[in-house]
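Here it is, the structure in full.
For this view, one protein chain was removed and the others were kept in their places.
This part shows chain A:
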Amino acid sequence: MAERILNGSEVVLQALVDQGVEVVFGYPGGAVLPLYDEIFKQNRIRHILVRHEQAAVHAAEGYARSTGKVGVVLVTSGPGATNAVTGLTDALMDSIPIICLTGQVPTHLIGNDAFQEADTTGITRPCTKHNYLVKDSEKLARTMHEAFHVATSGRPGPVVIDLPKDILVAKAPYLEPSQVTHRTYNPIVKGDRGQIEQAIELLASAKKPILYCGGGVINSGSQACKILTEFTRMTGVPITLTLMGLGAYPASDKQYLGMLGMHGTYEANMAMHDCDVMIAIGARFDDRVTGNLDFFSPGSQKVQIDIDQSSINKNVPVDIGIIGDVGHVLEDMMKIWKAKQHRIDAKALDSWWDEIEGWRGKRCLSYKQPNDVIKPQHVIRRLHALTRDRKTYITTDVGQHQMWAAQHFGFEHPHEWMTSGGLGTMGYGMPAAMGVQVAHPDATVICFTGDASVMMNIQECATLKQYHLPVKTVILNNRYMGMVRQWQQLLHGSRYSESYSESLPDFVKLSEAFGFTGLTCNNPADLDDTLKQMLEIDGPVILDVAVDDKENCYPMIPSGKPHNEMLLGAETNGDEAIDSDEGMVLV
């Protein structure tokens, strides 16, 4: 095949087009001007100008998580690249496929402390899945395509391509994606047949089984979620999801026990503690999930399915570790289960469910909505109820509001929930919502945030306005860094050191200054109307809801405690506690 010779910037753009990229989130600067010039001259790729490079990465994460595609970022050298580091780390922790193109000083100046030079590959080595510095035009096209392969296959993650300015200008040969082969990186997707059979035997012989599923199911895709749902229903086994896994199984289903972990439900955590067979599927035994490892599910035999060998036996030793893609492995498990006509001992399973119903009876998420002050959980429940007939995507920031959103907004489908789980990055919510809205212009996109978190990327209001992105930002405003305050209350003798939000802006005026609508609500009786009003507005909105400033997020497994020593809220045993949507409307 005859080689096509282009200039470096054309090669980069052509590679993006051939990789199916439609949108790039970026911010220009000296080192990437040739690329911006190329962007100017074409209309195949849309560029969204953010207001801070961290936000570009979060926007790309939101785009990627809500579509299953890769998110693409373009930033300049030096400060552009260093500003992107938090976003890259976030994407690495949460296994989000990102391609981040960074500008670099020309190759002959590298190492000279040139203007806006930073050792980008050095800085980003520990916070990317892989990174490249392109020093040879011959390798540019190959590197671009290989980067997409690495970012999206196996366990997905962020990949940086550092592009010196001279490489962007020099002539370079272009290769199509099909002309590039990958020498080393070819992860296993099919699980080992023998191990899968063993796992099935183990599950079939269980008396108290549980499926513990995580973000890996979402990573594997909608089809994997469908198979998981079928498999769960076919076996009749209880299922719990991690924060990252929400939506992989419909929340309204009776076999679903809710989220597990530090702020998970009583029934999910008790079932994890007491089970005899645990099947972990695309979940990495994070410390927020396991609590104290010495007491973690002491009586169970464990199977773990994960595409990344290093996730297996990392924190918790398992009896059977299956390396492979969730979708592929579950498909095989279904086939074997059906072929062997397995059935879990019905009597044992019934009594296991009886036990679980007992735990469910605690109604650990219930709360009372009084007349005078809005409970934060109530905002989430009401918004869930009011958006049921819409295609809705939720993003969050980090803190109590994030946990309440996870607990109270029932996710029925995958890819509709975007949150920063592994890194817990305040400032994630609004830019992530931006990216989601770019991908799904007609959907309802809601960002639940806190009065502290929202300030961390508030500049993105300008991006929302510029691109008419009708994101609805709902601030659960408790005037505190609520999660910090909660820990200070429970663990530091209520000494609220530096966790009070002094001098918050007037969010209505702030919204108006950016050119869109701001709303407030502080009366429980007005909540529904205000939420409806917000949903009807055709444009971005910030809704500032004054909520109970001392509400704590329960249940809670204090750090270092086992699953069966959860703290439950004061309301859980009260007769008047409301935990149905109907009841909740009565204020």
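The rule is simple: a contact is a pair of C-beta atoms (placed from the backbone, for glycine too) under 8 Å apart; a residue touches a chain by one contact, two chains touch by 3 or more; residues count from 1.
Simple rule for what comes next: contacts and distances are computed from a predicted model.
Asker: What does the UniProt entry say the missing chain is called, choosing from "Acyl-CoA desaturase", "FAD binding domain-containing protein", "Succinate dehydrogenase hydrophobic membrane anchor subunit" or "Acetolactate synthase small subunit"?
Answerer: Of the names offered in "Acyl-CoA desaturase", "FAD binding domain-containing protein", "Succinate dehydrogenase hydrophobic membrane anchor subunit" or "Acetolactate synthase small subunit", the one UniProt assigns to the missing chain is "Acetolactate synthase small subunit".
Asker: Touch as defined at the start, partner being the missing chain; which of A:G122, A:G299 or A:P441 qualifies?
Answerer: Of the listed residues, the one touching the omitted chain is A:G122.
Asker: Of the residues A:A84, A:L101, A:A118 or A:V150, I need the one that contacts the missing chain.
Answerer: Of the candidates A:A84, A:L101, A:A118 or A:V150, A:V150 is in touch with the missing chain.
Asker: One chain is left out of this view; which of A:V85, A:V217, A:M244 or A:I312 touches it in the full complex?
Answerer: Selected residue, touching the omitted chain: A:I312.
Asker: Which residue among A:N43, A:N112 or A:T184 touches the omitted chain?
Answerer: Answering carefully, the residue with contact to the hidden chain is A:T184.
Asker: In the complete complex, which positions of chain A touch the hidden chain?
Answerer: So the residues of chain A touching the missing chain come out as 121-122, 125-126, 129-130, 133, 135, 150, 154-155, 183-185, 308-310, 312-314, 317.
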